[in-house]
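Shown here: the complex without one of its protein chains, the others still in place.
Up next, chain A:
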Amino acid sequence: MSFTKKPGGKALDLLQHLPRITLGNLRPEPGTRKPEKRRGRGQHGGNRSGRGHKGERQRGNRPRLGFEGGQTPFYLAIPKYGYNEGHSRRPQYQPLTLRRLQYLIDLGRLDPTQPIDLTQMVNGRGVTIQPLKRDYGVQLVEEGAGVFAAKVNIEVQMASEAAIAAIERNGGIVTTGFYDPRSLAILCKPVPFFISGQPIPKRMFPGEDMVRYYTDAANRGYLADPGKIQKARVALAQKYGYVLPDISKDELFHMLSMRKDPRQIFFGLLPGWVVNMPEKKILKPTDEKLLQYYST
């Protein structure tokens, strides 16, 4: 009779014979939990509990941070200059490192077989965007370019040159797209927007200061000429010294070449449509003026 090996083996045996695991049976791995340091206790650390001798120090009445005993403090003596002027109105872009992107893909929180969008990143809890705090989206940062090895079709709002190179080297595609604050809020939280029953708005174009960035092929802008983008890909490959893989021969070519229309917020949904969540239906307008408005 052939001796068949039991799957699981000794571990399964143990599981079957040892008592059940309860809180009373568990203990942390030695070295993982270090007891916290408590200052000011014991025979030598006690007495004044590490607070010093009398005065404000012991009695906990020290003046505010920055006070210099009456001398004009540093933070008041230095004259102001407009470095921080209008800082609360400046657009902010949450950085996303390639390392974090790889981590999310490895853990399965992002699906590289589908286009990666800001919605997907927020759903996978990869980034946290606050559209109401002047966040205009996500910027791709090149930290972790050495460990990045995933083929993705990713859409961000800003990307550095080295990050673009790292993604294209692995056969992926980067696109930079602009979302005005309302569109960004809808993109980050689509379900509450659909529940509000409004038609999907069209994405607005960037302002005069950013339109140059998004029409530039070097930044892979969504308003740039596709021909120039291809040339820029080749040029970047030459600059960074890698062979540009031919995406047209890829099996996922169709997915990689998926791109949003400049006025579109979601893949597969056009502006003007109403998504009905309870009945899982999409309503489209039929009025000509509405159709004309929503199709620009």
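Convention: a contact is a pair of C-beta atoms (placed from the backbone, for glycine too) under 8 Å apart; a residue touches a chain by one contact, two chains touch by 3 or more; residues count from 1.
As a convention for this text, contacts and distances are computed from a predicted model.
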Remark   = The chain not rendered here carries, per UniProt and among "Proteasome subunit alpha type", "Sequence-specific DNA binding transcription factor", "Large ribosomal subunit protein mL64" or "DNA excision repair protein ERCC-8", the name "Large ribosomal subunit protein mL64"
Ask   = In the full complex, which of A:Leu107, A:Ala149 or A:Ala235 touches the chain missing from this view?
value = A:Leu107
Message = Please output the residues of chain A touching the missing chain, sorted low to high.
response = 107-115, 119-120, 123-124, 173, 191, 194-199, 204-205, 208, 211-212, 215, 223, 226-227, 230, 247-248, 251-252, 254, 256-262, 264, 266-269, 272, 274, 276-279, 281, 283, 285, 287, 289-290, 293, 296
